[in-house]
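Worksheet: one structure, shown below.
Of the protein chains in this complex, all but one are displayed in their positions.
Moving on to subunit A:
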Amino acid sequence: MENTIEVDIKVPNKTRYLSLIGKIGEDIARELERYSGDKEVLAYHLNLVLTEAMVNAIKHAGPKEPEKLVRIVITLHRDDLTIRVYDDGQGFDINAIPAPNFEELEDRGRGIFLIRTLMDSVAYRKNCKENMLEMKKKLS
């Protein structure tokens, strides 16, 4: 498992932990020895997609119970970064979410757009037990 890092985190589904999760993404970006792009820009982008995905999981989680957890798994293997965020709520159809209408000023609706813009592939899968938002990025 050379060059593989896997971070498996469970945090309460509360927005106060967004900063903690985002910072883990930033630290991973700064650790990438072979990454040739701007690490600070990548650090922001990973912070952002983790933040957006966790907010999404909190929003779509089941009934608000204090003991509910959000699970986030970040896997770095060679030049491939995969972030998986799990929730056990109703789920949603990610393909049915439209891009923001830039001519209309909406308060909401930019989260999935930002994730899609900053990552190479985004999928949302649902099975009987839980849902998973999977985001991948090539770092080479």
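Note that in this section a residue touches a chain if its C-beta (ideal position, glycine included) is under 8 Å from a C-beta of that chain, and two chains touch if they have at least 3 such contacts; residues count from 1.
The rule is simple: contacts and distances are computed from a predicted model.
Visitor: The chain dropped from view, which UniProt name applies: "Anti-sigma factor antagonist", "Sugar ABC transporter permease", "Lysophospholipid acyltransferase family protein" or "Pyruvate dehydrogenase E1 component alpha subunit"?
Guide: "Anti-sigma factor antagonist"
Visitor: Just to verify: which one of A:V55, A:L69 or A:I97 makes contact with the chain not shown?
Guide: The missing chain is touched by A:V55.
Visitor: So that we can see where the missing chain sits, which residues of subunit A does it touch?
Guide: 15-16, 18-19, 22, 40-41, 44, 47-48, 51-52, 55, 58, 100, 102, 105-111, 113-114, 117
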